[in-house]
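A single protein chain has been removed from this complex, and every other one stays in its place.
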Amino acid sequence: MLGEKAYSLVKELEDRQCEILPYNTDLVTEIATEIVHLYDQNHQDVRLEDSRTPGTSTNLMPTVRMRHAAIQRNQRCLLAYHYNRLRLLRQMRWEFGSILPTELKENLSAAENGWFNKYSTILGKYMRSIGENGGLNLAVDLKPPKALFIEVRCLVDYGKLELNDGTNVLLKKNSQHFLPRSECEELIRRGILQHIAN
Amino acid sequence: MNPDDIEFIAENELVQVISNFNSPVIALIKGNVGPFRAGLTTHVPLWLAVNLRQRRQCKIVPPSWMNVDDLEECKTREKNLRIFTKMPSDHYIEVAKLLLDCSSDDIPQADEIRTIIKDIWDIRMAKIRNSVNSLIKNSSSFAALDNLTMFEINSMMPLVPACLSQIMRLKKPPRGLNTQSQFPSSILINTTNTTNSL
Amino acid sequence: MIKLKIVLEHSYYPNYFAIEDIIATQEKAPCKFLVNIPKLGKLNAASEEDDLKAGTSLELPVWLVQQLASGRQPLVTIDLPKSYKPAYREILKADATAVDLHKFGLYFYELGCHIAQFDNQGDVREILVHTFTTRFKQLMDLADNIGLDPSAIDKLDMLERKLFKDGNLARNLLNNWLNNSIIPMGAATMVVNHRKRKRINVE
């Protein structure tokens, strides 16, 4: 059936707003092959049509039109797959920062990796352009501020964290700290620290 | 917006505190606070009051409406009328929650107040649900919401506007086709008709 | 968990890249061919001829039928899928709340919107609005966790499910806020998912 493969490619993304699956190179290639095949057949039939005397033999235009609809559908699915993956990459940039965990990176195609870096660059450039004083980091201040300091527990052996006032804190697994909220928000989001609410 | 965003906005409300320290006027960007004289009252924004209270540097003077008698009266009125009555504060629920959480010692009959406010909230929520139901049933394109607080309005999000938007989409002829809409607009509510009013 | 998407605040609205719309348009609609389609006989599994003959009736995906039925020279005429036919409309009119819409049609509203284009009487549109507004109370109760019967969620169509999910998430946040003093900051959704999966892989 026409466009079945393209459909199953899009189906992969259903209910996956929060995770990125390995890039499906095989299916993408198969869809490209189907498109090229439909395109070639149409090309041939259009040429036959052009040389046909009206009223004689079979009219191939309905066939061409149907194949063209299938080509458009295949294209839509193919682009929707890639587009929605870019949207996921965008979300990953905000949540993980500009460096992705290797296991996730392996799920991206080469072009997607390139896009991720490109996005990181233009986003960084934009943030630096805000205001007159060297920019504003939009990746922090995600929730309304409550207190300047908060209680956190460290979930992994992270190592040394240097605070803005110059002091160093050693973040060891299961250690608890009372830290400036603004300086640990990003670590909380990345799952390194856990915010303990009393 | 999440509830903490609405709470954040409510934190701009002014409350009276009695400080236990001395300090000259602090010139904040939004305006001066203080001077603070131990034992004397002064007005500060709620976010500051809560912070000072947490540091045990002040006691909070409950807002004039935050007493059992006034709130009981308010509850009775809310119960007896079909319309929404005007609340003593545009942010009654957030202010009550913040103050009762951080300074219940400063508020006489705090537990009773908590219960009455919860009752008022429940009565109003039930009214909202009824009004919303008839609003959607009639697939109206307009409703008045006078006397509802920002937090109460926010409690309808995203479901109510989303459902109205979806109804609009279901009714609308698809783009590019010029068929007449089958449904006359049904206006459930006009401003003079308070019984139907949301 | 932190949601970075505000997009959620604005309700679903189909677009070229929308996964939901692509999946919904894969649903089938009956159609009848008005002309011969040479070489595409294989679309009709019941026949072994090379050509698809005029007069053949087939069930084809809506995305295809839509293309073939529109324009100045339609190749097919569309018939309503069964869930939108008079008999089924009567069931919905009688009591839409009692219907398992998920079984009726996974994408009852989305498909309906596409099909409505070809229904000049406007019956489809009317039944879509009627069904949606009648079932709203149920949807709201579910989202607000009132009268808990979670099995009712299974009887929602995909659009209703989406609305339920967003509405329920917001309601739970609100209830959390009312019941807790401080909602701790959390790790980002994708970070948490990633970590969970890693744990499963290790085990």
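Odds and ends about this structure:
As written, the chain order gives the labels A, B and C, with residue 1 at the start of each chain.
The rule is short, and it goes like this: a contact is a pair of C-beta atoms (placed from the backbone, for glycine too) under 8 Å apart; a residue touches a chain by one contact, two chains touch by 3 or more.
Here is the rule we use: contacts and distances are computed from a predicted model.
Per the UniProt record, the absent chain's protein name among "Exosome complex exonuclease RRP46", "3'-5'-exoribonuclease family protein", "DNA replication complex GINS protein SLD5" or "Ribosomal RNA-processing protein 43" is "DNA replication complex GINS protein SLD5". One chain is not depicted; across the entire complex it touches A, B, C. For the options A:L21, A:L48 or A:L136, the residue in contact with the chain missing from this view is A:L136.
Touch with the chain omitted from the figure is made, among A:S8, A:Q75, A:N107 or A:S175, by A:Q75.
Although one chain is not displayed, its contacts with subunit C can still be listed: residues 5-7, 9-11, 13, 15-17.
Listed for subunit A, the residues touching the missing chain in the whole complex are 28, 32, 35-36, 39-40, 43, 71-72, 75-76, 78-79, 82-83, 86, 90, 111-112, 115, 118-119, 122-123, 125-126, 129-133, 136-138, 140-145, 148, 165, 182. Where subunit B meets the missing chain, the touching residues are 1, 8-9, 11-12, 21, 23, 26, 28-31, 33, 47-48, 51, 57, 141-146, 148, 150, 153-154, 156-157, 160-162, 164-165, 168-169, 172, 180-181, 184-185, 187, 190-191, 198.
In this section, only the chains that are shown with their structure count from here on.
Chain contacts in this assembly form a complete graph, since each chain touches every other chain. Subunit A and subunit B have Cα centroids lying 38 Å from one another.
If each chain is reduced to the centroid of its CA atoms, subunit A and subunit C end up 24 Å from each other. Residues of subunit A found to touch two or more other chains are 143. Those residues of subunit C in touch with two or more other chains are numbered 181, 183. Touching subunit B in their complex are the following residues of subunit C: 8-9, 11-13, 109, 112-114, 116-117, 120, 122, 125-126, 128-129, 132-134, 136-137, 139-140, 143-144, 159, 163, 166-167, 170, 173-174, 176-178, 181, 183.
By the touch rule above, subunit B contacts subunit A in their complex via residues 4-5, 7-8, 51, 54. The touching residues of subunit A, counted against subunit B in their complex, run 143-144, 147.
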